[in-house]
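Every protein chain of the complex appears in place save one, which is left out.
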Amino acid sequence: MTEFFGKRWHDMGGDPAGTINPDEHDFALWEKRVDALMVLTSAAGLMTTDSLRRVLEDMGPDAYETMTYYERWIASIAQNMVEAGAVTTEELGAKMAEVRARGVTYGAAS
Amino acid sequence: MPHDHHDHSHEGLSPSGHPYRADNDTDLSYWQVMEIALRELLIKKGHLTAAQIHAQINAMDSRSPANGARVVARAWVDPEFKAALLDNAGEASRAMGFDIGPMHLIALENTDKVHNVVVCTLCSCYPRNLLGLPPDWYKSRAYRSRTVIEPRKVLSEFGLIIPEQMQVRVHDSTADMRYIVVPAQPEDSFGLSEGELAAWVTRDSMIGVSLPLAPQ
Partner (left out) sequence: MKVRVKSHWPPGHIRTPAYLRGKIGQIERRIGLFNNPEGTAYRQPGPQRELVRVRFRMAEIWGARAERGEDEIEVEIYSHWLEPV
């Protein structure tokens, strides 16, 4: 590895990489809801595209490789909502425990 | 994997022929719990309404490559519209009645001398308010990394061979603009109506990784 000089992991233009995988998927309801949360909280002035990306970048390359696109987005949106004062981590923790207790599938819990 | 919660009968494939992402039927993930909890809290605390979320999902679902295809088809048959599109693609799209929100759009014309292709090396910027959400490969490390350094090789993996004498122009979508490629009209389609032509314009041809195709 060469010494780090400031090029961050997400800034990947020109990096060596494999062949393009053309597989696609249709978006699940929960993914569409994450997308809608980003659009609507931005329109409400609670976050921006830039603050979304800043958190995604700070999550690091491991998150990019191990989490799906909208998993990373909801993590970033949640952090942004805490930063904006729209929710507290305490509220989020309590609500997540309540949601988890509702059932074992997304359909049952949402 | 079973999909008996969905109200369709295809065997694991959506109407567009893609596998469904595991969701309602699989174990609830930490991130799904977070989505539900955050959404409910934002509604409870008055930052959003459930109706807004429903409407936003509907709005996004109504955006698809078919919108961009109509824009391109009009540009093929109407030189005045094409000039307006190349001047300000956002305004030209709005004038056709598309709700593209505050998006700033630039149209890139393919000619017999220049082939344009769009990428976002830093994240996944895409003209989502016109074409809908981007395909998975557009967000992949492979596409984001390689398109700026070896676009011809990348395009060849999509089956598109650019002649050596033709210029390739890569557009790295880094900031506030979004891009749509206006592919050159195929000779086989000359004389068709605007409505017929729209069926030739594929999503990938508006990203620049393929050419328009005769409808199957």
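Letters are used for the chains, namely A and B, taken in the order the chains are written, and counting of residues starts over at 1 for each.
Operating definition for what follows: contacts are C-beta pairs under 8 Å (C-beta built on N, C-alpha and C of every residue); 3 or more make two chains touch, one makes a residue touch a chain.
Given the structure is predicted, the values throughout are model-derived calculations rather than measurements.
Asks: Hey, which of B:43, B:170, B:199 or B:213 is the one touching the hidden chain?
Replies: B:170
Asks: Which of these, B:68, B:151 or B:212, touches the one chain of the complex that we don't see?
Replies: B:151
Asks: Against the chain that's been left off, what residues of chain B make contact? List them.
Replies: Where chain B meets the chain not shown: residues 104, 121-122, 148-153, 164, 167-177.
Asks: Residue-wise, where is chain A in contact with the chain that is not depicted?
Replies: Touching the chain left out of view, chain A contributes residues 5-8, 11, 13-14, 48-51, 53-54, 57, 83-84.
Here is the rule we go by: only the chains that are shown with their structure count from here on.
Asks: Rounded to a whole Å, what is the gap between the Cα centroids of chain A and chain B?
Replies: 21
Asks: So in the complex, which bits of chain A are touching chain B?
Replies: Chain A reaches chain B through residues 10-37, 39-41, 44, 46, 53, 56, 64, 67-71, 74-75, 77-78, 81, 86-87, 91-92, 95-96, 98-100, 103-110.
Asks: State the interface residues of chain B toward chain A in the complex, per the touch definition above.
Replies: It comes out as residues 5, 14, 16, 18-29, 31-42, 45, 47-48, 52-53, 56-57, 60-61, 119, 121-124, 133, 135-137, 139-146, 148-149, 154, 157-158, 172.
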